[in-house]
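What you see is the complex with one protein chain gone and the rest in place.
Note that the chains take the letters A, B and C in the order they are written out, and that residue 1 is the start of every chain.
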Amino acid sequence: MIALYLTLLIPLAATLIFALIGHWKHAGSLNLLVCAATFATSLSCAVDVFNNGALMSPGKLFYVDAFNVYLVLVNALVGLTTAIFSRPYMAHEVEIGRVDDARMRLYHSMYQGFLLTMLVALTTNNLGLLWVAVEGATLATVLLVSLYRTPESIEAGWKYFILCGVGIAQALFGTVLVYFAAERVLPGAEDALLWSVLKDHAAELEPTVLTLAFVFLLVGYGTKIGLVPLHNWLPDAHSEGPTPMSAILSGLLLNIALYAVVRYKMLIEPALGNHLPGYLMIGFGMLSFTVAGILLHRQKDIKRMFSYSSIEHMGLMTLAFGIGGPLATFGGLLHMIVHSLTKSAIFVTVGHAAHVAGTQSIDKIRGLIRTQPSIGWSFLLGVVAIAGFPPFGVFTSEFLLFSATIKGWPLLVIPLLIGLAVAFAGLFRHLQPMVFGEPPAGQVPVKANMLPVLLHLLVVLWLGVAIPDVLSRWLDQATIMVVGRGLL
Amino acid sequence: MPLSLAFTAVGAALLSGLLPLVRPGSNAAARLIAFPLLGISGIFGMIAGGMALGNTQSDSIVLPVGLPWLHSHLQLDPLAGFFLAVVSLVTLVAAIYGPAYVREYEQGPQPLLPLTLFTGLFVAGMQLVLLAADAFSFMIAWELMSVTSYFLVAYQHQHEVNRRAAFIYLLMAQVGGLFILLGYGVLSGFGHGFDFAHMAAATLSPGWSSVAFLLAFVGFGMKAGVVPLHVWLPQAHPVAPSHISALMSGVMLKVAVYGFIRFSYDLLGGIHWQWGALVLFVGSASAILGVLYALMQHDLKRLLAYHSVENIGIIYMGLGLSMIFAGTGHQALAALGLIAALYHCLNHALFKSLLFFGAGVVLQQSHEHDLEKMGGLIRRLPVTATCFLVGCISISALPPFNGFVSEWLTFQTALQGPVLENNILGALIPVAAAVLALTGALAAACFVKVFGICFLGLPRSEKSAAATETTPGPLAGQIVLAVLCLLFGVLPTWTVGQLEHIARLFFPGGMPETTAHGWLWLTPVSSQVASYGAPLVLLGIGLAWVLAWLWMHPRRRRFPVRRAPAWDCGFGPLNARMQYTATAFTMPIRRIFRPVWPITESYRAPTAEEQGGRYQLKIGDWAWLKVYEPIGRLLLTTARRMAMIQGGNIRAYLAYSFFTLIVLLLVVSL
Amino acid sequence: MKGWLLALVQTGLLAFGAPFLAGWVKWIKCRLQSRQGPPPWQPYRDLLRLFGKEVVVAEAASPIFRIAPYVVFSVTALACSVVPMVAIGLPTAAIADVIVLVGFFALGRFFLALAGMDVGTSFGGMGSSREMTIASLAEPAMLLGVFTLAMTVRSTNLASMIGYLIEQPFQLYPSFVFAAMGLVLVAVAETGRIPVDNPATHLELTMVHEAMILEFSGRHLALMEWGAMLKLMIYSVLLCNLFLPWGVAVDFAPLSLLIGLGAITLKLLLLGTALAVAETGLAKMRLFRVPQYLGLAFILCLLGMLSHVILEVN
Partner (left out) sequence: MTLTQLPLAEQFVLTLAALILFTSFLLLAQSRIVSLIHTFAWQGALLFIATCLMALTSGRHHLFISAFMTLALKVFFIPWQLRRLVVRLDIRREVETVGNASLVMIGGGALVLFSYYVVLPIRELSFLATRNTIAISLAVILIGMLMIITRRKAVAQVIGFMSMENGLFFAAVVATYGMPMVVELGVAFDVLVAAILFGIFFFQLRSGIGSLDVDHLNRLHEVDR
């Protein structure tokens, strides 16, 4: 219990400290330390959950079960590794004068603030608070997107702000509707928005209201997931913000939004008795998957390209949860982990690559393997992993998704297959010239810390070869929560 | 017992890949560690495979890795054993051939490490594919094989063409992998489990089983390189290092064949003759088109790659026949066809890797890719030339070498067509046999061209005139394979006897009396119907030769051979440019089969300022022009259209989410 | 044992009878063209003379050039031992069936063509190119024709094919008619006779076989020439015994053997005459007409196949 509180308090404190004290030489290191502490506490919290089941704070405000505990872990881990990466990276940015101290202050404090909101969103038991936290995440990151103050970055920031704000507002309306439905079941109760309460009364909730509510929630949180056609903010925000930001944005934020949607699906599908949420999610997932995969072929900016790949994978997960059934759901849950690990690793390498080449434009980055093998190879391997090649974990989840799809929705397999091939081609046609071949003149190695990438890829590899017992049990419990029956 | 040996083999292969990582800097270390381990892996694999081929019951094991509810099953039955032996044999030879061969790359820009690393993983991947006994492990091993070979193709990535080839290869491998995955998905859906035992137990409706079959056919065909899924082969093989080309073309394609056999014979079962007809048709098409395209190539390794397409086609013809007979209940004949196919797998592995090794030496010593620049190399590289000649004879299916036996068996299977009740099928099968005959004849023509242009005549460039014989290592590798080509050609009975263990797995009903008449006679159906005494053929040729030689002997002493310049019709001495070129050699065939290739020909007559006209000939590939390029164009146009939704105007974006909301609300409140 | 002995004798007969057949054809041809012409046994003299001559080998020639004649000859000789000429049921007949026989010829041709390319003259290359082209078209046609027979008699072993046909009471297979015509065309092409090739000319526009052996001399040339004659002989024997199997000895009794010898001699002489007549009447055709010619052969064999399937399988 203490661990959970600490997990939330440490980032909170850090946010304030950074905001008050401002930037100094070792801010980066402190940032790193804080993240390490958060990770440690979240780890002990996970152990706690593993030993004696789901965790409920006295105020019923926070609730950690099998579904969100591993996401908390992933969050803390990615936060930590990204902090490792961000220290030299941002230092380099300061050197070349892209950001000044004031903005570094903003950066660090908002970095922690962002992690805080993520963790709150994950661990909270109150659906309203969930919304508040997700909105808070937007607010925390919006200034970081426009950190460089270039016209592009400002434009990206504005779009991110408005689109997500409007979207999230709809989610709030959805939440209100859910609360409204809940109030009829348990009138006047203060805890009518508590997940732990609602999930027991799910069956009694009013279907018609919940149908409307789900539409609003899907459109709202879907904007944050980056579902086509609500995705337009995503590539801009990813490509224009500082790379550590992009890493945690597509590594964590999208996951959280998806987590929210799935939570609501767990709540609403039993109430409805039909499969409507599933159908909607399948539709959105398929659309996003295909469109993003095709658009990959037109990318000129390396970070933008990978943000599209994020859209594609979020679409895949949405599809998985939409299809439902233990296989697909297990695959989706697993994919949440492996994707956020792999994608953040890729963004780390991408950041270094951009420093090596001094630009983000794809056709200026060449021959990385020759210039700096460590970056080149890890970049290559990362993309191989995200493209779904074994023995990396992404393959495992896609394997599950495929076998579930061909069982449940044989016809969906055709677009799925084409989409995967198209997306793969889109990634590699850009990747190959970047890593292979002769480097152009003036492309010099940079000081890079490849530990995060190595760590992530190793974990992903591990998950691909053999899923550890702990995790598989959690995932299975989560699967049971979502679709009622598990695999083990 | 065999399984543990097989594990040793896999382990050694993995080690040969990973161990050099401890000394990343040094090329020598990589070379000295990797190849011996690869050889060890080959040896153990051969022993394991041989033992597994021998014993009837397969031994299996379950390792605690993989999915939590599906640990990875591994097993080794005669089928897997046979292919394991083939893979390991070529691996062993590659390990003999490699060390001296890769020295050239040490001067190159790339370190040796990636090469050795991915070679080891590649071999391990292939061996694991053969051992895997559940869909998940199979797919993992399969994709491991694909990815590592991708890195090997892309090893010399400074050339744009290599990157392009690697890209196309990996893309098609990926798509193929997805197809296979779906095939397994169907099976597991009906069999309620991902391990082969459950899948084999699954009972499918004819429709679904045909779907599964088609998925697997496309998936494995993509890797095996049947027309029109072959386009990656002629691009990937030429650019990979030669011993890798040998492994890929000689062995990896066989692993694909293994997958196909495993899927359709073992897991799917209940074969329909229509499948066989499809396989036979596609096989024939691949065979004939493969050889016709090969005839037109000038790049030695590209030519060999197209010949892989041809030989895979022949293998598929054997499989197709076997399936047709199996589908119509003629078990013995089905077994015969399967045996023929498997035998050809072995043979192709032998002579194709032999040819690739030879080509590697030629390329390395003469520094020429283009046949038109070679010539007269037999005097510079006598041993290589001899081994290459053996390879040429074998691949042209000429007795008494190994290629002939398997094609002969295929013929014999085809000739049993009339036993089918379905007359049309019975008539079409011999036509397929005629296609096979045409293929063989064209292959012979092609390899007369290759050997004649490359090794005989006068050298067409300084570089090839200055070529020198290579070091013992590569030579030893080639000699071993050449000897094996002859052995497997002369002792077919023993080999077939071994292969019958595999056929018995799937056709317990009946066995052909192929080996019933002793080691001397190969009698596919009965001694009355057809017989082939390979040892006697060799003996007879030798006998006639000796007789002729003895007859000549006294005269030889009286009139020793006199050397003189060749007859030049009285004008000028002969020079290299007067010789027939590869292009000229194949001109008649080009003219006869004109529509088969997209040909662009241009001739500029000699002008005042330029002596000598200029003749240009470009041979494309219809499959590429008519199937793959349109797809690519379609994709790009779609992308351009789709990009319109992202015009950059935020109000438009808001409108999207607005209308999405409206539409959804309408939908749910309807 | 007796069988093996007989087989050896028969092989010898075939081998040493071949030059006579060639001479006979040439003689008849001259007669038809109202020329004196050399006697039928002239080829024996030629061969002996060539064996007596010294060998001149081009400087550029490689060992291939020198082993080629031996390979060509020995393979063809081995083929002789397989063909049932006088009697069937000889042990050697089981060594190889008709497909292997085709394989033998292919092997011989392979080395012949290589030898043609070895010296590096343009003639050699031209000859090899044409030879391989023609062969690659002729082989499938031939195999298809053979398959037609094989399907009727359910065997590809020459001996058992002929045996089956003898045992049967005479009956007319429509498929055989087509197959016979097709195989005759193929045989003409394979043995390099008019109208496909002209063994008597050295005009570079037309020659195929001659172009390849242009550089050979002395005993090498002798072996090559002899090999060619053997080939003609084998094809003739095959045609005779497959389509007119009467008289072939089914047992090793002296009388039946004698009858068999007489029968085959008679058949061969007739066939030779027919060939001579045809060659006199026809003109050598352009190289690029040959595909159509062989295409005709292929079509005939295919028709034979189909008529077998449609008309004869009950």
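Here is the rule we use: contacts are C-beta pairs under 8 Å (C-beta built on N, C-alpha and C of every residue); 3 or more make two chains touch, one makes a residue touch a chain.
These figures come from a predicted structure and were not determined experimentally.
The absent chain, not drawn in this view, touches the displayed chains A, B throughout the complex. Check A:159, A:407 or A:456 against the missing chain and you find that the one touching it is A:159. For the options A:10, A:129, A:350 or A:463, the residue in contact with the chain missing from this view is A:129.
Considering B:297, B:366, B:464 or B:646, the position touching the chain not shown turns out to be B:646 (whole complex).
Of the listed positions A:142, A:198, A:302 or A:356, the one in contact with the omitted chain in the full complex is A:142.
Mapped onto subunit A, contacts with the missing chain fall at residues 61, 126, 128-129, 131-133, 135-136, 139, 142-143, 146, 149-159, 161-162, 165-166, 169-170, 172-173, 176-177, 179-180, 183-184, 190-193, 206, 208-209, 212, 235-236, 239-240, 295, 298.
One chain of the complex is left out; on subunit B, the residues touching it are 640, 643-644, 646-651, 654-655, 657-658, 661-662, 665, 669.
Criterion: only the chains that are shown with their structure count from here on.
Remark: the per-chain Cα centre closest to the mean position of all protein Cα atoms belongs to B. We define each chain's centre as the mean of its Cα atoms; on that basis subunit A and subunit B are separated by 44 Å.
Between subunit B and subunit C, the centres computed from C-alpha atoms are 35 Å apart. Between subunit A and subunit C the centroid-to-centroid distance comes to 78 Å (mean Cα coordinates, whole Å).
Within the complex formed with subunit B, the residues of subunit A that make contact are 158-159, 162-163, 166-167, 170, 211-212, 215-216, 218-219, 223, 228-230, 232-233, 235, 276, 280, 291, 294-295, 297-298, 369-370, 384, 387, 389-391, 395-396, 399-400, 402-403, 405-407, 413, 417, 420-422, 424-425, 428-429, 432-433, 436-438, 464-467, 469, 472, 476, 487-488. On the side of subunit B, the complex with subunit C involves touching residues 375-376, 378-379, 389, 393, 396-399, 404, 408, 411-412, 415, 417-418, 423-424, 426-427, 430-431, 433-435, 437-438, 440-442, 444-445, 447-449, 451-453, 455-458, 521, 527-533, 536-537, 540-545, 547-549, 552, 555-556, 559-568, 574, 576, 578-580, 584-589, 591-592.
Looking at the complex, you find that subunit C touches subunit B at residues 51-64, 66, 70-71, 73-75, 77-78, 81, 94-97, 99-100, 102-104, 106-107, 109-110, 113-114, 116-122, 124-126, 128-130, 132-133, 135-141, 143-144, 147, 150-151, 154-157, 160, 214-215, 218-219, 223, 287-288, 291, 298, 301-302, 305-306, 309-310, 313.
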